[in-house]
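Heads up, this is only part of the complex; the chains shown haven't been moved.
Labels run A and B following the written order; every chain starts at residue 1.
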Amino acid sequence: MIGPNPEVARTVQQIIEFVGTFTFAISGIRMAAAKHFDWFGGFVCGFVVAIGGGTIRDVMLGATPFWMTSTIYVICSVIALLVYILFAKSLNRLENVWLIFDTLGLALFTIAGIQKTLQFDYPFWVAIVMGCITGAAGGIIRDVLLNKEPIVFQKDIYAMASVAGGLVYWLMMTLGINVGLTAIATFLVICIIRFVAVKFHISLPTLRNEQ
Amino acid sequence: MIGPNPEVARTVQQIIEFVGTFTFAISGIRMAAAKHFDWFGGFVCGFVVAIGGGTIRDVMLGATPFWMTSTIYVICSVIALLVYILFAKSLNRLENVWLIFDTLGLALFTIAGIQKTLQFDYPFWVAIVMGCITGAAGGIIRDVLLNKEPIVFQKDIYAMASVAGGLVYWLMMTLGINVGLTAIATFLVICIIRFVAVKFHISLPTLRNEQ
């Protein structure tokens, strides 16, 4: 279903999940630091951003949560914590780098979520929803734990970039295009939409609240 | 288990879930608007109120979340969003209508939750708890996402109306009464308890906090 060579697709998916884990964990730890959480709180916030969306997806798919099948996700979050503790000062100067990290994570997790859902034989619309949950739900849980309104509901184009990427994935697979090309195109579409939206301050309209 | 004709029971359950989805989605979108969320935030809040309780129920029952088996729930939430965007001003004038919508949703979801749990051969006390979760948990998640204390913990009779309805359902089924009649009686009991409680400002006692 997802391409001619399942081995390659599987390896690509694992690399995608590892890079995404690190970038998302750093984003969670950084926000925990702004709330003066301790090291454990930082680890949990980082870990939850990294694995929260995928865990919700896996529980809904009836699969064992992916992070329970390999130590790599816990280790990766611990490394992210150590990197932050050692280099917080330098890291926090790189505002644009964080935006890039966060966007890469969104794109990578969206693709991983779509591919895993398709492997479980769900229809494509479920895969697009699951791609969006995999990419964006971790950040929502993070904001809930930090006692803030989820930023994804208020600013920028974020989750909608994931949905747009999902539609591209669906369109290209429907047209019979190779899964590698499809993943790359999806990745680029998500990144470009998000970067353009941030650069030009494009947001979704706010709901009116006329009483 | 739930009546002489499983086909009819199934159809009734589907209609119930559809009407409940729309009414609950509108309630979530309306609260998201009060927090100035964007369209995506409004959709998520509406969708979460509509499917949150049932999803927790299904995950606990070991079933595939119901909204993943039919596009109707996503579509219904999108329609609710569009209706809100187009008619917010008129809609917000109808304070009493919202109370009615919300109460209908509570009653319908409670019954749907009880029936599904019984179909999975759990004992009745689990079904009553699941009915309450199906009816009330979506609103709790909504309040958590909106960064508010869950209103269901502080005001009016809400979840207890669901529990009372569950007890009526149990009593009538135990007495061998027809499932259709049982569902209607449960529906009426929940609605009447809630309307009476709101009308006469009846609340559960508040916990004392004497130090």
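What we mean here is this: contacts are C-beta pairs under 8 Å (C-beta built on N, C-alpha and C of every residue); 3 or more make two chains touch, one makes a residue touch a chain.
Not measured: the values here are computed from a predicted model.
Sequence-identical chains make up the whole complex; the displayed set comprises 2, and the total in this structure is 3 copies.
Heads up, the rule we're going with is that only the chains that are shown with their structure count from here on.
Centre-to-centre separation between subunit A and subunit B, using Cα means, comes to 30 Å. Across the complex, subunit A is touched by residues 29, 32-42, 44-45, 55, 59, 62, 64-65, 68, 71, 74, 84-85, 88-89, 92, 144-147 of subunit B.
On subunit A, the positions that touch subunit B within their shared complex are 59-60, 62, 122, 125-126, 129, 140, 144, 147-150, 152-155, 158-160, 203-211.
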